[in-house]
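Below you'll find the structure I mean.
With one protein chain held back, the other chains of the complex are shown just where they sit.
The first chain written gets the first letter, and so on, giving A, B and C; residue counts start at 1 in each chain.
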Amino acid sequence: MKIWIRMVTVIIILGIAVSASAAVRKEIRIPDIAGYRTLKCDFHMHTVFSDGNVWPTVRVDEAWREGLDAIAITDHIEYHPHKEDIAVKHERPYDLAVSKAKDMNILLVKAAEITRDTPPGHYNALFVKDIAALDNKDFLAQIKAANDQGAFVFWNHPGWKQKADESYWFDIHTQLFNEKLVQGIEFVNGDGYFLDAHKWALERNLTFIGNSDTHSPMDPPLENNANHRTMTLVFAKDRSLDGIQEALKSGRTAIWVEDKLYGRAEFLKPLFEASVEFCPVYRRNGVTAMLEVRNKSDVPFELGRKGNAKGLILEPNSTTILRPTVNKESGKAEIIYEVKNLLIEPGKGLPITVTISAP
Amino acid sequence: MKIWIRMVTVIIILGIAVSASAAVRKEIRIPDIAGYRTLKCDFHMHTVFSDGNVWPTVRVDEAWREGLDAIAITDHIEYHPHKEDIAVKHERPYDLAVSKAKDMNILLVKAAEITRDTPPGHYNALFVKDIAALDNKDFLAQIKAANDQGAFVFWNHPGWKQKADESYWFDIHTQLFNEKLVQGIEFVNGDGYFLDAHKWALERNLTFIGNSDTHSPMDPPLENNANHRTMTLVFAKDRSLDGIQEALKSGRTAIWVEDKLYGRAEFLKPLFEASVEFCPVYRRNGVTAMLEVRNKSDVPFELGRKGNAKGLILEPNSTTILRPTVNKESGKAEIIYEVKNLLIEPGKGLPITVTISAP
Amino acid sequence: MKIWIRMVTVIIILGIAVSASAAVRKEIRIPDIAGYRTLKCDFHMHTVFSDGNVWPTVRVDEAWREGLDAIAITDHIEYHPHKEDIAVKHERPYDLAVSKAKDMNILLVKAAEITRDTPPGHYNALFVKDIAALDNKDFLAQIKAANDQGAFVFWNHPGWKQKADESYWFDIHTQLFNEKLVQGIEFVNGDGYFLDAHKWALERNLTFIGNSDTHSPMDPPLENNANHRTMTLVFAKDRSLDGIQEALKSGRTAIWVEDKLYGRAEFLKPLFEASVEFCPVYRRNGVTAMLEVRNKSDVPFELGRKGNAKGLILEPNSTTILRPTVNKESGKAEIIYEVKNLLIEPGKGLPITVTISAP
Partner (left out) sequence: MKIWIRMVTVIIILGIAVSASAAVRKEIRIPDIAGYRTLKCDFHMHTVFSDGNVWPTVRVDEAWREGLDAIAITDHIEYHPHKEDIAVKHERPYDLAVSKAKDMNILLVKAAEITRDTPPGHYNALFVKDIAALDNKDFLAQIKAANDQGAFVFWNHPGWKQKADESYWFDIHTQLFNEKLVQGIEFVNGDGYFLDAHKWALERNLTFIGNSDTHSPMDPPLENNANHRTMTLVFAKDRSLDGIQEALKSGRTAIWVEDKLYGRAEFLKPLFEASVEFCPVYRRNGVTAMLEVRNKSDVPFELGRKGNAKGLILEPNSTTILRPTVNKESGKAEIIYEVKNLLIEPGKGLPITVTISAP
């Protein structure tokens, strides 16, 4: 009789019934930035309808309790190891999950994974309308059909199963990106990071994508979301499917994996500024200022000097005290750091400068 | 060589040095209420200078990492079990701790504990100027001297060591409260709750006080402050010693102990409203509304019907979904609860009514 | 690409390859008792092949990381809410999981759930050979067929969906138990406890059964297994399927749910004695002995006097100090407790007496 969301009927007053799910959703504390909602999204996951091992509704329950805003179930179009038991019907994962998603206020993106050995590799098509129409032996025809449906398409885990010392960029990729048939690149997949793909994303102005690609059940979130899944942060005009689609097509994303964020400086800088408060509280001897630095987010920030081995960690939801030396003439202190775990390009952290006037 | 706050010199740039304590402070998420800052305070604790077993600076380190705003070290004036080793000097705990408190941005209240068997019992005097002047064998003279110095005085753990079935209110208490020599009452002390004293606080309009009364080292805070110490929430006009003193004299406080808050409805109601957001997200069948209830604080809230055994818990920093039935004519749902762990009098939770218009 | 058991090839030496699963199994510390292995078993759970929502292999992965010895997958014979997508084949869950179970050293019991409204209710048949042969509209024929296959049969969650104030024992139950067609009773199911069924188990000498009845993914085990699932402890002659079957038929079990054990004194007493060590360490004043009490198991034990509200908790894997008063003449101290959470009948804890000679 155990079900993981225990349903509890709570109260009946004045003839009005209120019922509640006793399970809770752990909100992720990553702030919005000016003009945009910061939506927490995972656009790559599987169910028993391809090579995953959970029923589609489980993906909604997981997303809800982990604090996500949106997910895409992306079962393989071409790969069905359970087909002896489960008939292949491409639309079923979406159809089975969409009602629960609406109930839980999770945005469910209709999607599928086009699956080939590399080259060309795997591609997720989001916001498709008719998945069966993509079931075609001609790879390029598939990709074009997805685009014809208005889909946003990205290349999954580009270096997967590729030799470490050989390039995994092929002519087909030149074609796909030159013709804008593929608009994004998943250079973080689970805990795997593809450095070359990160460079290509910068060179070709592709949308940054990071996902869990989970096949199995997800563990429940810990306090502070310390075990959060890899996800794409989408900076959207509003919290809606349309909002996500527009943001993806415009390249407004960042990737959160373990303790790192990968993104362009134009997004990571306001994200850092919305997360961290610098409060001068006290000055003594005319020389040293005391400064409380408060990190209001679930992301730790590692402040360090370029090339420095180990920086100072601003722990999530915590305050650290800095003691900068004040310039005697100006009465000011200038604090210059590289935020080493906010990566604006491979190996390069976000530079920040904070000037304080000590009180 | 291990010291619990490891000092780390972090960076020198442009001739400006910044140093930092690597230890972190876990902020407590209990919001401000309209017009007031919600300050987290503990006004009762001991050091080796009376019957505690830590050096005074330890109390500042602990307060800082636990996210407190203010503390009072209240060593006994009359009780010194360590006097064979430590000379009795009443001002020393404050004098030894005040510089570190300033560095850590902790407000340190100068204070002492007047200590007699019951009756009359123990009394803390906060905001005293000269503790030695209170060292007097005449109890009433002590209390008056404290008042002459402008102190705020409260009765500590009133029922401590008293027989369960006998009243511990004596004539001296009538005198002390009638003459306004004592302005507050510590009806929660550690995990001890004194129900009669709670009633007296309501009857006589005394300031509600709850403290740790710790003698030993404090354990470090867990995530979400789940092991937080018993403390007094002070609703102050600003974050300053004067702000606290004014609020205490005006009775603007509440007590946070384990999962409960004790306070007057005029403070607990806005505190609940600033902590919890009700967001209608979806309506279906014209009958059931879907409602996200988001608790942004570190306090769990237990919603229940009066007399109901077990309510619905809104977990800290989490979201719960409610499904109220919509009145078909008005298009509205009215949600009526008692917040069972926000106690406005003994055994009585805060009533709340939320009316939503389902979208 | 993320899979929850990451496979790591570790080493190749001397032409001999060793590979390992990096995932770990958290062993449960509940000791063996004299003559028997204490096997940790869950005989009730579901998969996508009936109304569960995970693939059968997930049940093996979960059992392994939670430290179980044996499981039974018990999909409903009569209830298939996913039949639109998954063809009904009763043997499939076992067939799909058995190879992985062998690899992970998990004993997999072939089983199924016979499913009727009450009366008669739901029944699990363990150690069946041919599940399809049980698919029969005649309930009694099903139960008999299971017995003919040598199955061990128990009544599941007897009071489920029954009215609180009416008996849920019907004539069919008299028949089933009198004819020994059903040998056990699951009076703990998830966190539900059926007090009447506990009494019937004692009156009729039935095998005590407790299971998770999980339909959804299980959360991973915490340290000390504090979130352990409800399970049946089987006291078996050896760790094998035959060993379990013999023990179940002989009634050698206990139930572990949350902080409680339900069992007969003949099993709970040696389990307590194998878990807890009483070590007199020191005697002073000729009056007080010091006694270290070491709990080497994952089960907390609550020692109390009969009728006492709250006892002393011997925390798991921890040591507590007792200070009994020594009888001056005998030089001994006698410690008499009820172990309040080891329930030998409804509301009655296991009595223990420990006599120590203070050193």
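One rule holds for everything that comes next: a residue touches a chain if its C-beta (ideal position, glycine included) is under 8 Å from a C-beta of that chain, and two chains touch if they have at least 3 such contacts.
The structure displayed is predicted, hence computed values, not measured ones.
Participant: List the neighbours, among the chains on screen, of the chain that has been left out.
Facilitator: By the stated touch criterion, the chain not on view contacts B, C.
Participant: Using the touch definition up top, pick the residue from C:179, C:238 or C:315 that touches the left-out chain.
Facilitator: C:315
Participant: Tell me which residue among C:102, C:129 or C:348 touches the hidden chain in the full complex.
Facilitator: Of the candidates C:102, C:129 or C:348, C:102 is in touch with the missing chain.
Participant: Residues on chain B that touch the omitted chain in the whole complex?
Facilitator: Residues 1-4, 48-49, 53-55, 57-58, 61, 82, 85-87, 89, 92, 157, 160, 189-192, 212-217, 219-220 of chain B touch the chain that is not shown.
Participant: Spell out the interface residues on chain C facing the chain that's missing from view.
Facilitator: Listed in rising order, the touching residues are 8, 10-11, 13-22, 24-27, 29, 67, 102-105, 223-224, 281-282, 284, 290, 292, 294, 296, 303-305, 308, 311-313, 315, 317-325, 327, 333-337.
In this section, only the chains that are shown with their structure count from here on.
Participant: With chains as vertices joined when they touch, what's the shape: line, ring, star, complete or other?
Facilitator: line
Participant: Quick one: which chain's Cα centre is the longest way from chain B's?
Facilitator: C
Participant: Distance-wise, how many Å sit between the C-alpha centres of chain A and chain B, to the nearest whole number?
Facilitator: About 39 Å separates the centre of chain A from that of chain B.
Participant: On a C-alpha centroid basis, what's the spacing between chain B and chain C, in Å?
Facilitator: Each chain's C-alpha centroid was found; their separation is 44 Å.
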